[in-house]
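Input: a single structure, listed below in structure tokens.
Complex shown without one protein chain; remaining protein chains in place.
On to subunit A.
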Amino acid sequence: MKLLKRPLPALFLLSALPLLQACGGDGSAEKKFSVRFSPQVGTQPLSCSASYPNIGKTGTTIELLEFKMYVRDVTLVRANGEKHALKLDQDGTWQRDAIALLDFEDGTGTCDTGSPETRMEVVGRAPDFNDYTGLEFKVGLPEEQNHLDGATAPAPLNSPGMWWSWKGGYKFVRLDVRSTKNATWFFHLGASGCTGSTAEGYTCASTNQSTVALSGFDPEANQVVLDLAALYADSDLDHSVDFKTDNIAGCMSSLSDPECAALFSQVGLTAEGSPREVPASFIRVR
């Protein structure tokens, strides 16, 4: 009987919760936040049915073929620096644990390898403060979850086309475009130089882990821009592959791939795959 009496104060608190929530903004309750992503070329929205001129060092014209990416540990930062990781909705398709898949193509137009579904946001709960001014997230998957079985792993880790192999792991970013000279110009960001086996596990020379930190980000008002014009600014999307120093038009993340360095810098990686500051160009706040 003693035990029965104890929960009563807690019950009172619970009934008072709606009142507290009504006040809002002081962090005593949780609130649903949507961190929105805006794929763009310059200031134009990115679409599967448009051409975008003046891209990269040669001013080529690009069309989108495919664009998906994994992000994780999406965290809101208060004005005082306090960080609150979003507790992601576990929706069974796009989000699991702290990992979210974003899908920026709708399978129409030039994006004919893709799925009709799109996903432009990360949705989760965080304490309800009204002074969130920053955003942090990591790109891709952590090494310990990067060598799962892409067939049996739970969604969103079973997206076909985002998985290379047990050894290679997942594509953290898959961005394929057509340029004037190249039918496909790839940017597949992932770990590289991996060795091992399913039985013994894998280790990778470059795990290519990067963290994006954005200031001036109010989740209610702002979006995360992913600007392809800025991403490709220092790349030549029209170069022809010589099949000696370079096998593929674009970057497949291997250390010897001459086209990776210019792209890596835009996602916060040195040419060797170590973290560095992310410039406010490809990924920035709008």
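Observations on the structure shown:
Here, a contact is a pair of C-beta atoms (placed from the backbone, for glycine too) under 8 Å apart; a residue touches a chain by one contact, two chains touch by 3 or more; residues count from 1.
Assume contacts and distances are computed from a predicted model.
Missing chain, UniProt protein name, picked from "Xanthine dehydrogenase family protein molybdopterin-binding subunit", "YCII-related domain-containing protein", "Cytochrome C peroxidase" or "ABC transporter permease": "Cytochrome C peroxidase".
The chain omitted from view is touched by exactly one of A:D26, A:E117 or A:E277, namely A:E117. Within the full complex, the residue among A:G140, A:G168 or A:P219 touching the omitted chain is A:G168. The set of subunit A residues touching the chain not shown comprises 92-93, 103, 107, 112-115, 117, 149-152, 154-156, 158-161, 163-168, 182-184, 197-200, 241, 243, 247-249, 252, 254, 257.
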